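Quick one: the structure is below, and I'll ask about it shortly.
Here the complex is missing a single protein chain, while all its other protein chains stay put.
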Amino acid sequence: MNPARAVEEFYDVAVIGAGPAGLAAATVCARAGLATALFDEQPGPGGQIYRAVAGTPLKRDTILGADYWRGASLVADCAASGVHYLPNATVWSLSPEREIGVSLAGVAHMIRARRVILATGAIERPFPIPGWTLPGVMTVGAAQGLLKSAGLVPTGRVVLAGTGPLLWLFARQCLAAGAEIASLLDTTPRGNIVRALPHAAPFVASPYLGKGLALLQAVRPRIKIVRNVEALAAEGSGRLAAVRFRTARGAEDRVGADLLLLHQGVVPNVNLAMAAGVRHVWDGEQLCFVPTLSRDLASSIEGVAIAGDGGGIVGAEASAEQGRIAAFAAIRAIKPAEAASLIGAEAEARRNLARWRSGRRFLDRLYRPPDQFRIAEGDTIVCRCEEVKAHEISEAIALGCTGPNQLKAFTRCGMGPCQGRMCGLTVTEIIAAGRGVAPGDIGYYRLRPPVKPVTVGALAGLPAGDAATRAVVRE
Amino acid sequence: MSEDYDIAVIGGGLVGAALAWGVAGEGRRIAVLDEGDVALRAARGNFALVWVQGKGLGLPEYAAWTARSAEAWPDFAAALGAETGIDLGYRRPGGFHLALSEAELERRAAMLQRLHNQAPPYEVRILGRAETKRMLPAIGPDVAGASFCPLDGHVDALRLFRALHAGLQRRGGRYLADRAVDTIAHRGGEFRLATKNGEVRAGKIVLAAGLGNARLAPMVGLAAPVRPQRGHILVTERLAPFLHHPMATLRQTREGGVMIGDSQEEAGFDNGVDTRVAAAMAARAVRAFPLLARANVLRIWAALRVMTRDGFPIYEQSASCPGAFVVTCHSGVTLAAVHATALAPEIAAGKLAPERGVFAAKRFDVPAAA
Partner (left out) sequence: MFRRLPDAAATLTVTVDGAPVAARAGESVAAALLAAGKLRFRDTPASGAARGPYCMMGVCFDCLVAIDGAGNRQACMVPVRDGMAIETQTGARKIER
């Protein structure tokens, strides 16, 4: 995309995140003549699902699959739209007045926008098992990102473990690249299919069925699959050496492993939205916190919309349509005279969105991660940053701690640089289970800016203003 | 369902927890009532300093009370640590108040001179730049000097908090969460605290609810005219130790993170983060220690101090409702030692010592509640 020019202080629309939702939103806004900025922390556009699509070393062949290359046209459209694209930009704060704190090349800037569209996407759901912090244990998303962005494939004794379509997709990509996977440990509980069946009809009618069957057909014959895995542990001293597991039938095994790749779905990346004060609620279907959004994807903060997986997991294609819908709303707000001309395009986006969302409820239910891999126990590390174990959390509850914010005071849990991205959901569910209270009533960490680290020097370089300076230098 | 105790402490922050632990040690049946997970909690804004220098200008008794607490801290930390197995990390290397210009240094020296004329029971030295640099090699060129007090120190405040709660439990005290007190009634020689999760009865009560004291105090014939004063804190990633002394507005924790304070803002009850204030604090920190410029700030938060008009504590017992006490201050860490070891026994015995009278809210000329 266009080489970076200097960031401005003011935009009509600021889009945060250059995955499918952000690319689509920025494209629509820029085409409508709005001064649009697209901030992204990666060096290239595409987010995670289309990671490195504009610069991957892999040629457009059969390794990554057709869905991935869809991202290339999103990027091309965006590049041609006139958007001000700012890669390597780390957004660390958003105020309710739509002021954005962003670091570019180590320098902090405060940007204002009339409308903000958050498209920060999703992150892998935490998968706390014994030994998950050992070098050699990574997420499937991490390994897939390495394939896309660096052309690396797993090698050695590679074990995939968890539940969800991404495991099968990545397995197929590995096979297509000539890599070998030793085994796939499927933690999908036996009972999930029963809960999923009531929603089978839309799934059967959707594109997901065909894709899913093709994946299973490609992978099953060529990789050892172990189903209904109920217990899982990574073992090793200083580095992964083996994976131990047990199935629902009671069969136990321990296999030597060099790489363990975990995945049990993705969850919204809520940190920036929560730190801004956007209201979130617990979603019992997707087992995560999601923002409350209007039909136009407006959040509880005026002028701030959320599109894509950050608003609840909907997938890449639906994310792009949501990006467009949020963009149409922004255009209507800033250029009301354009409203009539957008009606047709918006109707089409909503139709497409409905089509891509149909069938997802079945997938959510089928791949719902089981309790024991969400609610950690005993010596399993919950907070990776501060190395806080599950039993320490239980002890704090016994001492009277009622929620995640008090838990910080009791254990340091959640105080590290990841700001709860790796432990927040686990903590909420452990406290909920321990106290017999619904997760929504337990709540989540109170997040504040900076949502990504910013240096003392960069902060010091921001204009403070008289009032702030007087509050600090009181002599 | 009603629960009965000898003493109920309303508020489970650093003030309430220290008093409760101390009272529990006097053999009373005690409960601490606390709010839920999301509450204002001034304790979260503490800077973990056990700080003496510069305090008490205008009230010599406060300077003496503060110094007494700092002197008592080592034994307090040892006792609490031995009882709970939790090392509080209390260290007293002496503390600095840096001056970032000659004018600042002069103003600081003048203030300390006025304080010195009150004959406080502790020493503060004014240091020029050269001597400050010898003791703090990492200071920047803007540092003109500092005031230094050997009685100043710091502690791991989270460990202190956890130890007080663990110690309270070990001594048989109960911690009741999600019990924000709606009303207090005084009937038949006992107090009835109404909460959403049931009533709690106690022969004596201690109001240690911070900003909440303003609403609760008049219910028992007391007054607690306190207002919120916001302060921000920045904390960096863990760094290898390089700051071995605490500064009034900057210290390195035992884990290695550097905490940067100290702002004072009138923001009402808004404890949200203002990035401009954080920027001003960062700028001052970099002038004090230029090396900090490259350190990553991981978290910023703001909390509301519990401030009286003169900044000094309120300690008072009710005349109309005997057995009701109010305790409020904004230095809950520094005063934890005297709260636990001097004030708590007086509360347990039912009578504050006459010396506490200087801290009564009457000094604000607030009319007593009818």
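Quick notes
As written, the chain order gives the labels A and B, with residue 1 at the start of each chain.
We take it that contacts are C-beta pairs under 8 Å (C-beta built on N, C-alpha and C of every residue); 3 or more make two chains touch, one makes a residue touch a chain.
From a predicted model like this one, the values you see are computed outputs, not experimental measurements.
In the complete complex, the hidden chain is touched by one of A:22, A:45, A:101 or A:145, namely A:145.
The residue touching the chain not shown here, chosen from A:154, A:189, A:212 or A:323, is A:154.
Touching the chain that is not shown, out of A:94, A:385, A:454 or A:471: A:385 (per the contact rule at the top). Mapped onto subunit A, contacts with the missing chain fall at residues 41-43, 48, 55, 57-59, 123-124, 133-139, 141-143, 145-146, 149-156, 177-179, 238-240, 258-259, 269, 384-387, 416-418, 421-422, 452. Residues 237-240, 242, 255-256, 291-292, 294-296 of subunit B touch the missing chain (whole complex, contact as defined above).
We take it that only the chains that are shown with their structure count from here on.
Centroid to centroid, with C-alpha atoms defining each point, subunit A and subunit B lie 40 Å apart. Subunit B meets subunit A in the complex at residues 34, 36-38, 43-44, 103-104, 107-108, 158, 161-162, 165-166, 169, 175-178, 234, 236-237, 260, 262-265, 272-286, 292-301.
Residues of subunit A touching subunit B in their complex: 93, 95, 99, 101, 110, 277, 399-406, 409-410, 412, 415-417, 419, 442-443, 446, 448-450, 453-457, 459-465, 467-469, 471-475.
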